[in-house]
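Handing you this structure, nothing more for now.
For this depiction, one protein chain was excluded, whereas all remaining protein chains were kept in their positions.
We call the chains A and B, going by the order they appear; numbering starts again at 1 in every chain.
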């Protein structure tokens, strides 16, 4: 699809500067723009690229003052970033509007589908499953018995949802995510072998939760593993049995949270972080990448490292750590000096 | 399903104290119990919850002495935890008793199925595959040519098993687990490009092995990658080509074991541990979370850290590490004091 500068300006309620008939068919970053693409300029640090970009159209803020000639057609709006984002959303909605049931798919006769669903080929919907309205279920999705899926939720290809799971509204689960596999619970017997502890709980994802590709959220031993409203989890993350993650928390890739731990609201957890089981992390906690958290963390802290420390302390520790061989040399040198002094004193 | 207190007591060979007609339909932890749920009390630390729990029925030990009034109906048995676990098993067996072949599925004409199998829709069973008795193969499972699956094994949705794999009896493979993908083996040529080394080995999982969701176990370059009897592996773990893991070893999520390494029996390996290739870890080795193991580890050790150390040493190292900036201050201070003394002595 091609769009004219004038049509885009009309949609955004903006004004055109330059050729109103130029067209674009793709989007680009301003520093990588090629002819036929639309870019935006919101961050002043990127202003220099405005004068050299190859993009045909650039969305800019109303109050931007030009300091040189610009080749691109400009569209001026009150907030360039928001305007651009709303265009992207429009673009994605146009693209992603799948609807209807493809064949073959497997929908148990006891399952209830909402209206306007997309059910891709080879999707499997078990007994007593309830699916909300406007749900998109891509090919190869598995939904176990008695699970519920809220309105407007998207399950991408290959998502696996074990029985009894509850997925909220407007959630997005990316390809290969596994919801509700057994928690890792075994009791060691006297002969050293392990006996499986049956895992009879489930998983609850509240509304507006996003789960990354190939991420795993285990079911609770009893009760529920819960990810609360608005929380976003990246790819390849492990959430163990009986974990609770609060609202509006974000968690980057390859992080793991062990069993029965509680994470608060509005936390930001970096990538490859390991969080111990049976502990509590408060609200508004920021955790740097690769940190290891073994004990409770109070709210409103920013921590880093293994073992985790306040970030200011961690930064100082890192400086000494990198120079440990020199510190050791200093100590050896002091030791020698002291020996000499002692000898002198004894003389 | 609802169960009366009396029926549960009869099944467990226990005695009822309180209303024998009260019913439950779900299980709960004693501290989270709601009406209609069954809980248990085994750990004395939780005794206080007995007097406040909302659970309708609580299973307790024969010898428990009450110190206040209890609202819930009690069922007294010799071992409350074992009794509860046996109920959970019964519950799970009742739930999970899938059987029969759903359509469409793909079963090659040369494949041999045992009796009482469950084959979910969209499962794929290749040439010369042999499936034991009472096996459950969920939707979207792929079993490559010439593989064998032992009796009573469960393959959850989306498990992928490459050709020539041997899966034992009573194994459980969780959704998205990949068994037998190529080992990561390449030979660098003179121009810097890599040539693939064909990976012609396979994977052997012995009996009673459990593999977590989205865990990957690569095939051997030649010979077999082997996970021995009774070993349990959590989610998102990487087991590389030609690795051998002994019996009754447990391994937590996000751990990786590089190629050709041998891990002993009865080890407990924490989460996010990295173990180097071509090394040997003995029997009864405990490894703390986030440890990095680069060299052989003898049997009967408990290690932690990167590089891995005996846990007592690691605990001491951590204390000094966290306070490195202060240690450096002390050294600087000593250095200054020494300079002053030297000056004095030279005067």
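Keep this in mind: a contact is a pair of C-beta atoms (placed from the backbone, for glycine too) under 8 Å apart; a residue touches a chain by one contact, two chains touch by 3 or more.
Every value quoted in this text rests on a predicted model; they were computed, and no experiment measured them.
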item	value
Which of A:9, A:28 or A:83 contacts the chain that the document leaves out	A:28
Chain not shown: contacting residue from B:29, B:76 or B:160	B:160
Residue of A:54, A:139 or A:307 touching the missing chain in the full complex	A:139
Residues belonging to chain A that touch the chain removed from view	27-29, 32, 85, 88-89, 91-92, 95, 102, 104, 120-122, 138-140, 156-158, 172, 174-176, 208, 210, 212-214, 230, 232, 234-236, 248, 250, 252-254, 265-266, 271-272, 289-290, 318, 321-322, 324-325, 327-328, 331, 334-335, 338, 341-342, 345
Chain B residues touching the omitted chain (full complex)	104, 106, 122, 124, 140, 142, 144, 158, 160, 162-163, 176, 178, 181-182, 184, 186-187, 192-198, 200, 214, 216, 218, 222-223, 236, 238, 240, 254, 256, 258, 272, 274, 276, 292, 294, 306-307, 309, 313, 316-317, 319-321, 324, 327, 330-331, 334, 337-338, 341, 344-345
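The rule we apply is simple: only the chains that are shown with their structure count from here on.
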item	value
Centre-to-centre distance between chain B and chain A (centres being mean Cα positions), rounded to whole Å	25
